[in-house]
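Of the protein chains in this complex, one is absent; all others appear in place.
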Amino acid sequence: MRIPFSAMLGLGLTALMVLAAIFSPLIAPYGLNETVGKVWENPSAQFWLGTDTIGRDIFSRLVYGGAVTIFVALASSALAFSMGAFFGFLAAVRGGWIDTGLSRLVDVMMAVPSLIVALVVLSVLPLTLTTLVLVMGVLDSTRVFRLSRAVAADIAVMDYVEAAKLRGEGQVWIIFREILPNAMSPLVAEFGMRFIFAVLFISTLSFLGLGIQPPLADWGGMVRENKDGLIYGKSAAMVPAIAIAVLAIAVNLVADWVLSRTTSLKGGRNG
Amino acid sequence: MSDQMKDLVRLAASGKINRRAFVGRMGALGLSASVAGSMFGMVAQAQAKKGGVLRAGVQGGQSTDSLDPALAASDVPFMINMTWGETLVELEPGGVLSMRVAEEVTSNADATEWKFKIRAGMTFHNGAPVTAEDVVATLKRHTDDKAQSGAQGLVKGIAEMTAEGDTVTLKLAAANADLPFLMADYHLIIQPGGGVDNPAAGIGCGAYIVKEFEPGVRCVMEKNPTYWDTSRGFADTVEVLSINDNTARTAAITAGQIHMMTRVDPKIAEMLAGAEGVVIERAAGPGHYVFIMQCTQAPFDNNDLRMALKLAIKRDEMVEKILGGMGSVGNDFPINAAYPLFDDAIPQRAFDAAKAAEHYKASGHDGSPIVLQVAPAAFPGAVDAANLFVASANEAGIPLTIKLEPDDGYWSNVWNVAPFCASYWGGRPVQDQMYSTAYLSTADWNDTKFVDAHFDELMLAARGELDPVKRKAQYSEMANILRDTGGLICPMFNDWVEGRRAEVGGWVANPAGTLMDGKALVKCWLEA
Partner (left out) sequence: MHPLIILVVQRIALGLILLLAVSVLIFLGVEALPGDTAQQILGQGATPETLANMRESLGLNEPALTRYFSWLGHALTGDFGKALTNKMDIAQAIGQRLGNTLFLAACAGVIAVPFAIGLGLLAARHNGRWPDKLISGVTLATISLPEFVAAYFVIYLLTQVIPILQPVSMVFPGMTFLERLHAVALPVIVLVMVVLAHMMRMTRAAILNVMQSPYIETAELKGLSPMQVIWRHALPNAVAPIVSVVVINLAYLVVGVVVVEVVFSYNALGQYLVDHVSKRDLPVVQAVGLIFAAVYIGLNIFADVVGIVANPRLRHPK
C-alpha cells in the first residue's frame, strides 16, 4: 500500500510528539516547575524556546506539558470511543425501544452545550486528571454514538447483512463479523477527529482555568499563563499554541488518509 | 520660581508628568512635598478641559451585578457606584478626609457622639433635596439585616441615629475616634429615602447620572448639570466597561478604545508603558496577599510551628515573582505605611532556614505533611506563590505541601473553614477597621481564629484614644503581638497597577482604592 506524503508527514509528526511525551524526563533540560531564568527571556542557546511568565524554561514545559495534553486527550477519546461505539452499535442492531431510549438520552445530552456543561461540572468537582477524563469522555461519547449508530444502520440495510440475517446468524455475529469490519475505516478516522477535539477541548478548558491544574502543565494552560505577552510580540504564548496546532494538523493528516480510503466523513470540533 | 520649576509646571499642565514625579522633582528643587502636591493639583486643575466621553475598562464585572451599593463586592459595581454616588466623606491620598455630603464633622470630647452637618443645596438625581433624614435612612438600611450590606459590620457600633435640621447625630455604643473614616466606605452611598424602596435604582447625588446600565457589560452616565462641586465632572459622558480578559483590556487601551484600565499585570507593565500614549500609574495601597493559619486547629495551635512557617517564606522572592516587583514585603501583621499611625520601627522578618528549622523542631511536630489549601481565586498568582512557599519551606526541612481547590466555592468551603489556606485582604482606611474586621477575637471574619484578651483590650482602648502618640504606641504593641503570636503569614502588600491614556488629565493615584478610589471618572478630564 502506498502512503501519500501528507500522511507520512502526519504519522512522523505524531510519532515524534508521542515519543517526546513518553521520554519527557530524558529530553527536558530543566524541571517542569523549576525557575531558571528571568521573566520572558528570548530563545537562546540556554533556553531553546525562551522562558515563561515566571522564568521557567518553555522547552521543558512544552515537553512535559505535551505528555499531559496527549495523555488526557487520548484517555478521554478512548473512553468516548468505547462508550459511544458500543452503545451506537447496540442501538443500530437491536433497534426498538433500546434504540429509541438511547437515542433520546443522547439527544437530551447533546441539546445542552457540552462546553457549558463541562464548565459547570468542573467548577464544582475537584480538578483531577480522572475528573477531566471522565467529564470529557462522557460528553464526547454522544457524538461517537451518533456516528457509530449511523454507520451501523447504513451497513445493517446492506444486502450482505440482510443475507446474513436470512441465513439465521445471531446479532453478536452480525455486529462483530459484518458491521465492525465494514465500519472500521470511518471509525478509525473518527477516532482521530475525537482525539483532535479532545486536544482542543482540554486546551480550551485549561485556557479558561478549569482544565489541568498546576503543578502539572499542559499546552492550553501554557497559552493562558503567557497570553498577556502575546500582543507585545512575546513568543512565550505562541509556542504552545503552535504545538497544539501542529499536533492537531498531524493527526488530521493521518485521519484524512484513513478517511480517503472510505466513503463517509463525520465529526468535527463542534458542540 | 526657577526655570526648572517652570518647566515642571508646564509638563504638569500638559499632563506629561504625574503627581509622584512632579512632587519628587520639585522636592529635589527644594519644595516641600505638600506644597508641591497642592501646586500640582492647582496647575493641573487650571488646565481641566470640559466635554467628551471618558471610558474606563474595568475587570470584575458580571451580568449578575446590581447597582445596589450595599451589594457591591467587585471593581465594576464599585467604580459605577462611586461615579453616580457620593458618601458623607471621602478618603484622599495621604489618609485625610475630604468633606462631601457632610460639610463639617465634629465629635464630643470622648468620641462617643459624632455630628455630621449636611451640605446645603445638594439635590438627588430625581430632583429631591439631600436631607439629614436621607442620610439617617441610608445608614439605617445598612444596619438592617435584610439589606445584606457589606457595610453592616461598620455601622453596627452606632447605637442611635437622629436627624435634626441639617445635622445627623450618631451616638456610639463605645468610643471610636475613627468613625468618620468608616463613613467613607463605598457601600455607604447616600440614597434618597435611604434607597429602601428601590436600592438598585442608581439614584444618588454624585457628579454623574446613570443613563444606561447593562450588568456585566457597561454603565453609561451623563454629567449631572446641577452638581455642586465645579472641580469635578468634566467629561459630558462617562462609561464603565466591564472587560474581564486582561489581554483584551490591554489591547483596548493601546488601541484607544478605553482611557483607563484596572489591574495591569505587573509582568506586562513595562511593555504597556512602552506603548504609545499609555501611562502606567502605581499606588502602594493597604491590600495584601496572605496565608492564614487557624490558631485553634492542630498543628497550627502551636506557636513554634506558626513561627517556623513565618520564617520559612522568601518574601523578597514573592514580591519579585508574584508581584513583578510592584509591591512591598509584609511583616506578618496586616498594616503597612499606607495606614495612618503605622510604626515603621518594627523589625522586618526575613527568610531564615536555620531558625525556622529550630522552631519546627521545638514544635514537636510529627513530620506528617502540612497541607496548604489554595485556589487560583485566592489572589492573582496564588498557586505560583504557594509553590514558591513550598519550595522554601522544604529547604528549611518543613514538610509543606499544596492541596489545590477549585475556584468555585473557595470562599465558602475553604477560606475561614480550612486550617491553612491562601487568601487576600483589600485593606481598610484605618488600622482600627482592619483589626476589628479580622483580628478581634469576636470578629465575624476572624479567619486566623486569633484570640488574645490583651490584644482586644488594646484595640478597644486605641479606638477611643484621641491622643495620636498614645494611639500609635498601642497600635505598635498590637502589631507586635500579631506578628509574633498570630496566625497570619503576610508575605507581601500589592500595589495598585493601572493604566491610563496620556490624554487623561487630573490623575492623582489614591492608595485607598482602584482608579483613584473609584473617582477617576469624576475627577479626570480629556485633554483636547
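Order of writing sets the labels: A and B. Residues in every chain begin at 1.
The working rule: a contact is a pair of C-beta atoms (placed from the backbone, for glycine too) under 8 Å apart; a residue touches a chain by one contact, two chains touch by 3 or more.
A quick note: this is a predicted structure, and the numbers were derived from the prediction, not measured.
> For the chain that's not shown, point to the residue among B:Val217, B:Ala362 or B:Val451 touching it.
Of all options in B:Val217, B:Ala362 or B:Val451, contact with the hidden chain holds for B:Val217.
> Would you mind spotting which of B:Thr230, B:Ser368 or B:Ser412 touches the chain that isn't drawn?
B:Ser412
> Using the definition of touch stated at the top, determine which of B:Ser98, B:Gln148 or B:Ser441 touches the missing chain.
Considering the complete complex, B:Gln148 is the one touching the chain left out.
> Spell out the interface residues on chain A facing the chain that's missing from view.
104, 107-108, 110-113, 115-117, 119-120, 123-124, 157, 196, 200, 203-204, 207-208, 220, 223, 227, 230-231, 233, 237, 241, 244-246, 248-249, 252-253, 256, 259, 263-265, 268-271
> With the missing chain put back, which residues of chain B would touch it? List them for me.
Residues 57, 62-66, 71, 73, 145-146, 148, 150, 152, 200, 212, 214-218, 241-245, 247-249, 251-252, 254-255, 257-258, 408-409, 411-413, 415, 423, 444-445 of chain B touch the chain absent from view.
In this section, only the chains that are shown with their structure count from here on.
> List the centre-to-centre spacing of chain A and chain B in whole Å, with centres computed as mean CA coordinates.
Spacing between the chain centres: roughly 45 Å.
> For the complex, which residues does chain B have touching chain A?
Chain B reaches chain A through residues 246-247, 250-251, 254, 265, 267-268, 271-272, 321, 324, 376, 383-384, 387, 402, 404-409.
> Under the stated contact criterion, what part of chain A meets chain B in this complex?
Answer in residue numbers: 33, 35, 39-40, 53-55, 122-127, 209, 213-215, 227-232.
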